[in-house]
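Just dropping this structure here.
Of the protein chains in this complex, one is absent; all others appear in place.
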Amino acid sequence: MRSYQRHNADLRPITFEPHFTQHAEGSCLIKMGATWVLTTATIEEKVPRWLEKKDEGWLTAEYAMLPRATHERVVRESMKGRPGGRTLEIQRLIGRSLRACLDFKKLGPRTIIIDCDVLQADGGTRTASINGGFVALSIAINKLLQKGTLKENPLFDTVSAISLGMKNGEILTDLDYQEDSSCDVDVNVVMLGQEQLIEIQGTGEKATFSVAQTSDMLGHATVAIAKIRQQQLAAL
Amino acid sequence: MRSYQRHNADLRPITFEPHFTQHAEGSCLIKMGATWVLTTATIEEKVPRWLEKKDEGWLTAEYAMLPRATHERVVRESMKGRPGGRTLEIQRLIGRSLRACLDFKKLGPRTIIIDCDVLQADGGTRTASINGGFVALSIAINKLLQKGTLKENPLFDTVSAISLGMKNGEILTDLDYQEDSSCDVDVNVVMLGQEQLIEIQGTGEKATFSVAQTSDMLGHATVAIAKIRQQQLAAL
Amino acid sequence: MRSYQRHNADLRPITFEPHFTQHAEGSCLIKMGATWVLTTATIEEKVPRWLEKKDEGWLTAEYAMLPRATHERVVRESMKGRPGGRTLEIQRLIGRSLRACLDFKKLGPRTIIIDCDVLQADGGTRTASINGGFVALSIAINKLLQKGTLKENPLFDTVSAISLGMKNGEILTDLDYQEDSSCDVDVNVVMLGQEQLIEIQGTGEKATFSVAQTSDMLGHATVAIAKIRQQQLAAL
Amino acid sequence: MRSYQRHNADLRPITFEPHFTQHAEGSCLIKMGATWVLTTATIEEKVPRWLEKKDEGWLTAEYAMLPRATHERVVRESMKGRPGGRTLEIQRLIGRSLRACLDFKKLGPRTIIIDCDVLQADGGTRTASINGGFVALSIAINKLLQKGTLKENPLFDTVSAISLGMKNGEILTDLDYQEDSSCDVDVNVVMLGQEQLIEIQGTGEKATFSVAQTSDMLGHATVAIAKIRQQQLAAL
Amino acid sequence: MRSYQRHNADLRPITFEPHFTQHAEGSCLIKMGATWVLTTATIEEKVPRWLEKKDEGWLTAEYAMLPRATHERVVRESMKGRPGGRTLEIQRLIGRSLRACLDFKKLGPRTIIIDCDVLQADGGTRTASINGGFVALSIAINKLLQKGTLKENPLFDTVSAISLGMKNGEILTDLDYQEDSSCDVDVNVVMLGQEQLIEIQGTGEKATFSVAQTSDMLGHATVAIAKIRQQQLAAL
Partner (left out) sequence: MRSYQRHNADLRPITFEPHFTQHAEGSCLIKMGATWVLTTATIEEKVPRWLEKKDEGWLTAEYAMLPRATHERVVRESMKGRPGGRTLEIQRLIGRSLRACLDFKKLGPRTIIIDCDVLQADGGTRTASINGGFVALSIAINKLLQKGTLKENPLFDTVSAISLGMKNGEILTDLDYQEDSSCDVDVNVVMLGQEQLIEIQGTGEKATFSVAQTSDMLGHATVAIAKIRQQQLAAL
């Protein structure tokens, strides 16, 4: 049996705690099972150099794990002098995903930074970061709208993400750490709204997969993302 | 009036949430007012190179702030490639302080790492780290005693810390961020048990101070530390 | 009309120059249109620390661009002090992909390093690196078989890769730089043999895409990879 | 008996060699026993970014040891890629201390850099750096006054520093290396003029200390600093 | 007998392949025996900070080896975080040498970057880089003259370089790797035109050498450089 007495297509229990910390323009603690990510949205009234003089904004993301978010303590990246390849890959994914729901013309010359800090990890930290990051982002945007800084809402849809795996030919939704490390195939899917793909990343860790299986997994992803999206909207 | 309707000698409301996260040998979320620090204790069955072949243990600490723990977002130290001077200074202080309550012969050839990650900052993060770190450390030690890994308790007393300031000749206990930045003199005190000093660090930020004033501040520190100590013991 | 007078499903002209340089155990210069990558395979008689004492091998990849492989000169990563996120992401992909065709038990305690250095870039450098890297890898393995160092061939299939894009609803195969930067959706596919997926990475750069479109793109990828595979086998 | 046939409250022989090197605006070689520090003051006609457009100056300090200033050679920090925690802690202390005697409005938009390079170390290098650094600073300020660049003297008092230790209940003044490493308690005191504290840093290395003992040590520090101050004034 | 059936004063076969890659303003693949260097010239319409507001240009060079240019794979300098001492020494030499043939007033406020990437190494990579770099530089300058960006030719002569060695009292010209590592004395000579020295670097690796022997080696260098110069001119 899977953790939390789940069937293959079930999600772990999800909770969003919006406004968790007080200094950021938006913040949300997301818990997907034992995976806890503190996400915050910061709004800065400036843009990267390559965007200067265009009347547009930008969004970027950073991701990190506390050293003891994991079973074995991991060395802080500030001690190693640089974020590792896995970290960079994840924060590039989070940034690309959340940029997909924003109209940067409407945002104007501002930069939004989404910080995703994993307090506790049990698989699926990148998809949890996207789900929680969307809520933090929305809170921050609402604040700008209420203050009248923004006239029009630059946010035109939701962004949600889910991880799936294939094991012995079966498709599992929302993998925890133990499942993740024993899966044959590992897929992360990000969608705008309920059915439009922004990103698919599939890897055959221990086996290959077919075109038909890819379609099946995308079907399961669509169902899971509809549920997550509902909870994101409820949290706002 | 001070925050939380406090008199000069009063502490902010303190809460300890032991066992906050699950992977570390010990963990505690401490809140001193709006200053929140997640502290964890990791036990590794090895020692630094310079201790090899002696039959003794060691304790070291690391400190970091989440980028949006503060009013203005601060750049991650992993992006700058190195922890800054303030960070190194604070983690050296935490390490020295918590080593004072341990008998390393009794600990045996193990290293304890205390991670202090500031989720939200409102002044006094280094003293909160020491107070919470002591609780995380005690939990981890108890686990080793229960498992029988340790025969004798290497922990022989409590360690507690408080910050004080002097403003217009008055002594304030447990400064929040706003007080901290407007103080004339800033003092951090760490004590073993209730009255024995382990560390005093006093700085005249905007003014100088006398020998007599130093004694007065140490008197106030003694009172505050007795209260904190009581709460630490209650949390265990 | 596309570059090289191509239809949407056509590849650019591909050539493999095996044995291009002489020091490496295997080397191959691959040209896919104006994208030129010098790939080499190095075999080292040691394994990473985490594999020690298991009787298995490993494969890892590194990727870099010469500073003037591109229209605008890019700063050397050795001058910036670290490989960037894009570089790390690409070399992780190349490594994962080429590990899929190797039986590491049969390889024994050896490490293979695939170096992919882009001499000239015109889109699709990561897929060209995988295609050329496979040829360099095969040459190196053959050398070990001929010398009798290896008794059994650890290589059990081919690995090939292709990039695709979607623009105004049409699917384009093997994008050059200009197409790549103007595409709505960008997909990289890696396959073992002719039809088994090892990796899919799809990103909606400027638009989203549907589950059905994903299947279509995978169909085109299957056709393209069959052609590349034929040329890889011919080059050996 | 202590080194140099000293009683507990005695200083080691101190000499100041002002104008030791010729290029800096101010320079002084200080010798406290076998601790030799070459201090220089550099004046730059610019301010850090955060002070721009305010009509004020700043002072900052850097500290380093030559690799063979010590019994065992220490690796250069330029080879390790970063100054260590101890170095950063010391140079922050030197900077804070020497800023206490300057009126930055009178200094105007200039930055003073105090470089403290330890040619030979025998304990007390941070306090020697402050004592010598003050002399180098004064020489540089005098030069600006003589040239008429400054109209009013921004220096309004002296800054002096002393280290003390407690061993078997006795207070020792001006520790050499051997005493420093065997002390129970280690205190550094910096004063403005003769009796006003700028900084106190006390650490129980091997034992704790009481409030009363802190007062005693500050009494001894006051006496020692009066003597050092006299020699600083004589050297100018 | 030497490689390529050469006598002591003979060069290895040299070929220049100008216009090897297409993006750079100038490019040339030089082969001196099995030493292959891809050299490119980039022209940037800006100057280093210290040249701003003077109406002059600058030339700088960068040098690197592909990891598998050599018998044993060398670690990428981007992985080590910094170019090593040998790399920096060589690129400083290439830069100084090629600056000797340019009138920077006539070049105007532009920076030329010569990139020398060693595809395959068999001794003499620094002299090959200078020889090929000169051809890439000339091509780039000619392009600026043809476009009318430059009115007058800033290039007033050729630059060529050769390595020599002394072994058992005999002088060898154009050393390959094996000779280079077994030589007693190793000399690199760079000349403007045919007879004017820009640079001489001689090192007694295993023996010392006399003033008279230095003159002899310079005589041989003069002859070799006349031949290289002829081929450089022919390639343009």
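As written, the chain order gives the labels A, B, C, D and E, with residue 1 at the start of each chain.
Everything that follows uses one rule, which is that contacts are C-beta pairs under 8 Å (C-beta built on N, C-alpha and C of every residue); 3 or more make two chains touch, one makes a residue touch a chain.
This structure is a prediction, so every number in the text was calculated from the model and none was measured.
Remark: the absent chain touches shown chains D, E in the intact complex.
The chain not shown here is touched by just one of D:His23, D:Arg49 or D:Lys151, and that residue is D:His23. Interface note: of E:Leu51, E:Leu197 or E:Ala226, the residue touching the hidden chain in the full complex is E:Leu197. In the full complex, chain D makes contact with the omitted chain through residues 21-24, 27, 34, 36, 38, 40, 42, 44, 62, 64, 66-71, 73, 76-83, 87, 113, 115, 117, 119-121. Taking the whole complex into account, chain E touches the unshown chain at residues 81-82, 84-85, 88-89, 91-92, 96, 100, 191-192, 195-204, 208-211, 214-215, 218-219, 222.
Everything that follows uses one rule, which is that only the chains that are shown with their structure count from here on.
Think of each touching pair as a link: the shortest run of links from chain B to chain D has 1 of them. Both copies, chain A and chain B, contribute mostly matching positions to the interface they share, with over half of the numbers common to the two.
Separation between the centroids of chain A and chain E, computed from CA atoms only, is 51 Å.
Each of residues 81-82 in chain A touches at least two other chains.
Viewed as a network of touching protein chains, the structure reduces to a simple linear path.
Of all possible chain pairs, those that touch are A-B, A-C, B-D, C-E.
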